[in-house]
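Here the complex is missing one protein chain, while the rest keep their positions.
Coming up: chain A.
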Amino acid sequence: MTAQIDAPRAKRIDPKYNRSRKSRNNFEMTAWLFMRLSGVVLIVLIFGHLISNLLVGQGVHAIDFGFVAGKWASPLWQVWDLTMLWLAMLHGTNGVRTIINDYAEKDRTRFWLKTVLYVATAFTLILGTLVIFTFDPCISETVAQALDQCRA
């Protein structure tokens, strides 16, 4: 009978270093690419948003219910704000997701933190999209009298 002798360093490695199975998809690559592309688009969108809201005309003093209602009457600003909402939320969520991956040490902590993050993101996205599409500027008599688009 021959004695079984393990290789000198076999089974000696701390299991925490053993990589969990390989991820067989391009998700991380897509996420990495999305961060770069959305970042570039967001620079344009956010600065356009800031300029139109804060610099043009009366600037910050013009912002009120009527101002927002007026902007959303135009399809351009509806699409602009919708794109900005989705890109910014996904960009930010992905950023926080990588931070959670980097700083949480246990998979369970990661799972719960990410669950909270995704629920919050989904809530904001759904609510925001709903508001942009179903926004009714003429919510009451007083507002209807003050706004041009309600008098028709």
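Operating definition for what follows: contacts are C-beta pairs under 8 Å (C-beta built on N, C-alpha and C of every residue); 3 or more make two chains touch, one makes a residue touch a chain; residues count from 1.
Definition applied: contacts and distances are computed from a predicted model.
Enquirer: Mind telling me which option in "V-type ATP synthase subunit K", "ABC transporter permease", "PqqD family protein" or "Fumarate reductase iron-sulfur subunit" is what UniProt lists for the chain we can't see?
Expert: Choosing among "V-type ATP synthase subunit K", "ABC transporter permease", "PqqD family protein" or "Fumarate reductase iron-sulfur subunit", the correct UniProt name is "Fumarate reductase iron-sulfur subunit".
Enquirer: Which one touches the absent chain: A:T2, A:S23, A:Q58 or A:S140?
Expert: A:S23
Enquirer: Given the contact definition stated above, which residue among A:I13, A:L55 or A:L76 touches the chain not shown here?
Expert: Answering carefully, the residue with contact to the hidden chain is A:I13.
Enquirer: Tell me which stretches of chain A touch the chain missing from the display.
Expert: Where chain A meets the chain not shown: residues 9, 12-14, 16-17, 19-20, 22-23, 26-29, 31-33, 98, 101-103, 105.
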